[in-house]
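I have a structure I would like to understand better, so I am pasting it below and will then ask my questions one at a time.
Each chain you see keeps its place in the complex, though not every chain is here.
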Amino acid sequence: MIGEQMIRFVADLYPICRSITGDGVRQTLAKVGERIPLQIHEVPTGTQVFDWTVPREWNIRDAWIKDPHGRKIVDFQHLNLHVLNYSVPVHKKVSLAPLKEHLFTLPDQPGLVPYRTSYYKEAWGFCMAHHQWLSLEEGEYEVCIDSTLEDGSLTYGECFLKGETEREVLISCHVCHPSLCNDNLSGLAVCTFLAEELARASRRLSYRFLFIPGTIGSITWLARNDSSRMTNRITAGLVAANLGDPGHFHYKKTRQGDAEIDRAVLQVLRGEEHGVEDFVPFGYDERQYSSPGFNLPVGSLTRTPYGRYPEYHTSADNLDFIQSASLEASLQTYLSVMKVLEGNRRYLNLNPKCEPQLGRRGLYRTIGGDDSGRQRELALLWVLNLSDGEHGLLDIAE
Amino acid sequence: MIGEQMIRFVADLYPICRSITGDGVRQTLAKVGERIPLQIHEVPTGTQVFDWTVPREWNIRDAWIKDPHGRKIVDFQHLNLHVLNYSVPVHKKVSLAPLKEHLFTLPDQPGLVPYRTSYYKEAWGFCMAHHQWLSLEEGEYEVCIDSTLEDGSLTYGECFLKGETEREVLISCHVCHPSLCNDNLSGLAVCTFLAEELARASRRLSYRFLFIPGTIGSITWLARNDSSRMTNRITAGLVAANLGDPGHFHYKKTRQGDAEIDRAVLQVLRGEEHGVEDFVPFGYDERQYSSPGFNLPVGSLTRTPYGRYPEYHTSADNLDFIQSASLEASLQTYLSVMKVLEGNRRYLNLNPKCEPQLGRRGLYRTIGGDDSGRQRELALLWVLNLSDGEHGLLDIAE
């Protein structure tokens, strides 16, 4: 049932043309903010964030190509992937050969429209199916991209759920992809619904959810929160993406490799098929959280990783590709991981010398010599034995 | 030959009805004391030992069931396993159905009498073969258990063999099982004969043998010797049990997992078939020695572990089950382990810079270029190379 709600949430966000800045992000965050308490940040164009600069804000209203007969053969209104994301405005006539220098296709997947961006180099372009590209006739085309690239701001959302302690779990997802469901909206949905659940629960730990444009968003957040007091609080973190496809779970470890979050995720995934890989400095925003100057314990829990399913970054990553059951199971898995983190305390056996007398407390068999019930007793004895102040419950479970 | 002596020792102890307290333990320790210097401790009922309390003392003189025809069908004098160990006194007539609530059998091993106890909950009962149980007819039975459960004391024996240093090896066995040979008496025999051998030898290390009732005995000993000065002396330890059956050796490691005793035992067992397992907080008294408040380096060296042979805790664990060859080889193996501990010193190569000239000392081949005798020379060179103050002989052997 919650899976169906998640699908509807994704469907609602699907048509919006997001990018790393602009109104698409604002509209998206507004819908997230209807479900959870979300603080919206606007960071002006030109702000220096470490080695980077917040870019000009991009907005787009329309874009199309008309063929030599005046027919619209590519229409942004129909599918926003058709425009090279961050295209500068253009409106002119152009013959086929020079037009082709601005067209992007997928020759190996000729029926699909690719997703392409050009954030940091001024360019304009269109994406289309390779089939269509092959059928383009000679002649003069009219191209129009009604966009603006102007000073403005970069927008991101932050949802902070305070717990009993200051120790924080960071959950981060990117909100910069236009009409792509698994890569982007599935993560957005899991994060939103997860925050909604945790907001209702009692929390030992604090939780910080970031809804940010990829790369520049996490860099901006880190730059604005770059004090050891802030980042030292982050005791665990996950980057959420690709959580709606039917593939099994895949965990990419933190740079540290054996952080609490690594062990918590693997504990939860134990017993079901899943993939694991070590940290590599590539991928989503874990790249920034794990840069050597921060080295935060942030892993990434996905289903099929980016780039490993044929629908990735194409028009086939649409509402047909994701499944409500997958979204729901992803949410449950994230909740289970949070539960392990919440529960992973270190207990201290107050009766550390010899075993306490369990029988006296009704926790033990009374007729000796019999073997039944040993499993439960053994669990009790392990907890008592390892509660020496050096092992958390996660250690004991392992 | 020593194996035959061990068998006779076991046979002598077999008929005694031991329990965790009472005269059976005293008689048993008296026989041990005939062979080795043994200090007998009596700890009064009601003494608080950590979370536990020394129980009332149990003694038994007779027990039987008479069938509706007045025939004794179960007789303690014939086999002391017939009585539920620590049964409170009873003498009354009872019909079959309520009687059955006090009868314990082994449906899967219908010819054998089980061993059952009820130390910490007042109860009475009998154990019998399931075959017999099936043949019980309706009618009125007469049951009698002529036991007492009264204030008294818990009895244990301690044999301390002082060596050149204060560092102690702890060897512990339980003395609380009635007529059971492998589980109990084999360990008792190995400990007794081992102490006898070590008493005659020159010793670098000190040795402390404990002959104690299981669980409450080790808890009592630890409670009475709970000072770091005392327990810090214990540098290695073994819990001895199940040492007379024909199975191969099995070693359960200390909680620390790589203590000197772990490495010494595995060094000795190398080259013969044997089992090894990590510490679990279950089993014999290693559970208490390894509780987090002590964490002593005590492992357990047995043959077939408890519960893994069908005769375990049944009337089939009798004099036919144990073998003199097994007992003797168990004793030899314990002696070998002690020899490794005795010999495991750290030597310091007083000529650490470059190799000493072995040839000058007649320890080396004089005609170079030839390959014979290399194995012996290599051993010499390893000892010299690793005698750097950081490696003991056991490290070097490994």
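To keep things simple, chains are lettered A and B as they appear, and every chain counts its residues starting from 1.
In this text, a contact is a pair of C-beta atoms (placed from the backbone, for glycine too) under 8 Å apart; a residue touches a chain by one contact, two chains touch by 3 or more.
Note that the coordinates shown come from a computational prediction; the quantities given were computed from them, not determined experimentally.
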With 2 copies placed, total copies in this complex: 3
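The criterion applied here is as follows: only the chains that are shown with their structure count from here on.
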Averaged-CA centre spacing for the pair chain B and chain A, given as whole angstrom: 58
Of all residues in chain B, those that touch chain A in their complex: 49-52, 84-85, 104, 114-121, 123, 215, 218-219, 222-223, 226, 255, 280-282, 287-288, 290-295, 307, 313
Touch list for chain A against partner chain B, complex: 349, 351-357, 359-360, 366-371, 374, 377-378, 381-382, 384-388
